[in-house]
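The structure under discussion appears below in the form of structure tokens.
Here is chain A:
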Amino acid sequence: MIVLDDVHKSYGPQHILRGCSAEIRLGEVVVVCGPSGSGKSTLIKCINGLVPFERGTITVDGVSVSSPKTDLPALRSRIGMVFQSFELYPHMTALQNVSLAQIHVLRRSQKEADERSAKILTRVGLGDKLGQRPSQLSGGQQQRVSIARALAMNPQAMLFDEPTSALDPEMINEVLEVMQELALEGMTMIVVTHEMGFAQRVADRVLFMDRGEIVEDTPKEQFFTAPASERARQFLKQVLTH
Partner candidate 1 sequence: MSDFDWGVIARSYGFLAEGMALSALLVLVATLGGLVVGFGLALMRLSTHRLISVPAAAYVTVMRSLPLVLVLFWFYFLMPLAIGRPVGSLTSALIAFVLFEAAFYCEIIRAGIGSVRSGQSDAGLATGLRRWQVLRLIVMPQAMRAMGPLILNQIVIVFQDTSLVYVVSLHDFLTAASVVAARDGRSTEMYTLVAVVYLVICLSVTKLAEFYRKGRPS
Partner candidate 2 sequence: MNYRWDWSVLIREPYIDWLWSGLLLTLAISILSWAVALTIGIVVGVARSAPSRVARLLAGIYIDVFRSVPPLVQLFLWYFVLPEIVPDGVGLWLKRDLPYPEIVTAVVAIGLFAGARVAEQVRAGIEAVGAPLLPAALATGLRPLQAFRLIALPLGLRAIVGPLTSEFLITIKLSSLSLTIGVLELTAQSRHVENYTFQGFEAFTFATVGYLVIGLCATGLMRLIDGRIGGASLRKATT
């Protein structure tokens, strides 16, 4: 459902993405990993058009992300995104955070939106935190609100940009559990993460990136047992020994 074809992206003289191609099918869970600075975050931000790219195409359900004719907000409303630093709106309660886009994008009524928000927040284990502001929540709770915010839009796919990197170690699991549940329900997911345990348990496929290139695109079993490239072997050695 998501097809990347020869995507290039530069910031000034820095060539961040050098011709990335991949295909993500409906219901697949794809983990993107690689050393920092390899372009993982940039790549998934290209998928919903948050980062414009110079060359190549990305299509979501056949709709081109970079075409000027595309209604980008409508496309984004069908793809949920979760950020490394949560990016909850600090001036709103958890409930309001989750309801906002439902009201202003999907045109749901306030009541309808709030009911759905409450239901989803309960599902991620935060039914008792509806009226809390982000500053009153722990990091793990904030990230779960942020997942709920994305889910409330009934997305066809979810993008996760290092969802646990900003969390204290004891909070990582509560977020990963929610993500794992989502995967089991058949959600299409692209997850940028360093959590190799999560990748081993949940991923169907692993994209390994280094210096702006997708070096490997392999089923998870093969990636962890017999990676094809030397760079991936080095990377695995480093992350798995820690």
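On the choice of candidates, all candidates are chains of the complex that A comes from, given by their letters.
Assume contacts are C-beta pairs under 8 Å (C-beta built on N, C-alpha and C of every residue); 3 or more make two chains touch, one makes a residue touch a chain; residues count from 1.
Computed from a predicted model, the values in this text were never measured in an experiment.
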item	value
Complex partner of chain A (touching, any copy) among 1 or 2	1
Residue ranges of chain A touching candidate 1 (in the complex, touch as defined)	45, 48, 50, 73-81, 83, 85, 87-91, 100-101, 104-105, 146, 149-150, 153, 159
